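Complex shown without one protein chain; remaining protein chains in place.
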Amino acid sequence: MWTDFPLFPEQASSFALKVDGIYFATVLLSVFFAALVSVLVIIFAIKYRRKSPDEIPRQIAGHIGLEIFWTAIPLVLALGMFVWSTVLYFHITTPPANTLEMYVVGKQWMWKLQHPEGKREINELHVPLGQPVRLTMTSEDVLHSFYIPAFRVKKDVVPGRYTSLWFEATKIGSYHLFCAEYCGTEHSRMIGKVHVMEPQDYQNWLTGGVANEPMEVAGERLFEQYACHTCHKVDGKGRGPSLVGLYGKSVGLEGGGSAVVNEAYIRESILNPAVKLVAGYKPIMPTFKGQISEEGVMQLIAYVKSLKAPELTSVE
Amino acid sequence: MAADHVDHHEHHPHGLAHQFEDMAQQKESVLLGMWSFLITEVLFFSGYFLTYLVYRTQYPVAFAEGSHELDITMGAFNTVVLILSSLTMAMAVHKSHEGSKNGTLGYLIATFILGGVFLCVKYVEYSAKFEHGLVPGLAWHPHGEHSPQLALFFSLYFGMTGMHALHMIIGAGLLIWLLVKTAKGTYTAEYNAPIEVFGLYWHFVDIVWIFLFPLLYLLGRH
Partner (left out) sequence: MAIAEQDGNASGYAAPETNYINNGYGLKSWLLTKDHKRIAVLYMISISIFFAVGGLFAGLIRLELLTPQGDFSHSDTYNKLFTMHGVVMIFFFLVPSIPATLGNFLVPIMIGAKDLAFPRINLLSWYVYIIGGTLGVIGILAGGVDTGWTFYTPYSSTYSNSNVLIVAFAGFLAGFSSILTGLNFIVTIHTMRAPGMTWFRLPLFIWAHYATSIIMLLGTPVIAITLVLMMLERAFGFGFFDPRLGGDPVLFQHLFWFYSHPAVYIMILPSMGVMSEMIACISRKRVFGYEFVAFSSVAIAILGFLVWGHHMFLSSQSTYAGMVFSVITFLVAVPSAIKTFNWTATMYKGSIVYNTPMYYVMGYLGLFLVGGLTGLFLSNMGLDIHLHDTYFIVAHFHYIMVGGQVMGYLGGMHFWWPKISGKMYPEALGKASAVLVFLGFNLTFFPQFVLGYMGMPRRYHSYPDEFQILNVASTGGASVLALGYLLPGIYLIWSIFKGANAPQNPWGAKGLEWEVADTPPTTFNFESTPVVTEEAYQYGPIEEH
């Protein structure tokens, strides 16, 4: 019966239990206070109902002790809830080190997803069980929001910047994927399914069907197609800095300051190269805004990430 | 609750509105009203200033470039004109306190003229921007590698100075109304709150420009 009329979402990620825990604690707290006030009000209304039309009750101005009491209790409870919720929030927003990277582009009105191995999906996402997955997301047009209720995760997808979320699925099955930020006409059709599979099934699924080239390979092809390699030479002697082993490092900027080479920085450097120029280089790189799609940018990022520094340099 | 009542004395001073007890209460109310209004104005402009701040920190180079495109001579000239108009406005308030109708009238006219000069110069500046293709959305010819950020600077320039100019135009309209009333002899040494309150508004508009001028014309200029 409850399959037709569920009153509670499924718990299919490592967050679900924790979020539900704080939810039920808050429900209990709310029920307690609602009941307390309601019962008091009802008792007072009955016990002190007006007995004669000209009855004048004893006037009580107030009670400072009581005021302090019912100021302090909500204050302490509120601060306690704040600490609990913030700890949980940090947990939900801090991905572990070994995540599977996947890429999401939202557009009116569909989700385009890509696995690093190259497999592309639309409005569907296959993920392995028990493996942390991190999504890097952006939008081609308006605001969207990526929401999987069964995982208790949601994050706005904002045009012009990258946002990310992570989760670890804990239960095999198919779950709703919603767009939660209103995005126009077919907002309510911008929905899909997330399929949680056994890791082995996931591997089979990845390799089955039409073979796609891995994202870094596609990125490398774009790198050559747009002639990036003519300036960003591997040996660092080109007109642009070498990109080998650059990902995750901090670079000094022209005009002072520094920037960490992360997804957002690479994206900005492709689309607005002059804004954060690496120190020692001239602002000669043209913008690729409007020429490379958001997915193309993500493939380039995957390629830059794959450019690990040669083993030689790490040998002592 | 109320035990007794204060009896009304049936003399009605010139210019006292029916809802007030006496001139002092009326003046206090009118001044507090204008100050409250100016607080909302500060918050109104603060939206622009915040937006400016955000994008200036994000795109310092383009914003410096934008400052260079503005005509600093005209901007400086207009700053002087506005400060002068604040002076004449203050004198008008002073004269109205003295009950000098002609003095008030003269200084109000001077204020009006200076306001007009400011708007004319602004018009010349705006036309030049149209000619040079520096008006985002309406007449924009891409300018170099910072073009989108430069467009943002000019969007803010037109948004901020345009809103300021609109306040000047409204002020000029109110000035005409005050001029007519003054000429008719409505205001006396006892009743001159409208002039005083308008003075506050005029000074406020002036102060906004005092902030706009360095932000738009001077910052980032070498």
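The first chain written gets the first letter, and so on, giving A and B; residue counts start at 1 in each chain.
The working rule: contacts are C-beta pairs under 8 Å (C-beta built on N, C-alpha and C of every residue); 3 or more make two chains touch, one makes a residue touch a chain.
Being a predicted model, the structure only gives us computed values, none of them experimental.
Among A:Pro6, A:Pro96, A:Gly256 or A:Gly280, the one in contact with the hidden chain is A:Pro6. Residues of subunit B that touch the chain left out of view are 1-8, 17-21, 25, 28-29, 32-33, 36-37, 39-41, 43-48, 50-51, 54-55, 58-59, 136-138, 148-149, 151-152, 155-156, 158-159, 163.
Listed for subunit A, the residues touching the missing chain in the whole complex are 4-9, 18-19, 22-23, 26, 29-30, 33-34, 37-38, 40-41, 44-45, 48-51, 53-64, 66-67, 70-71, 74-75, 78-79, 81-82, 84-93, 108, 141-143, 145, 147, 149-150, 152-156, 158-161, 163, 176, 178-189, 191.
Please note the rule applied: only the chains that are shown with their structure count from here on.
Measuring from the averaged C-alpha position of subunit A to that of subunit B gives a distance of 46 Å.
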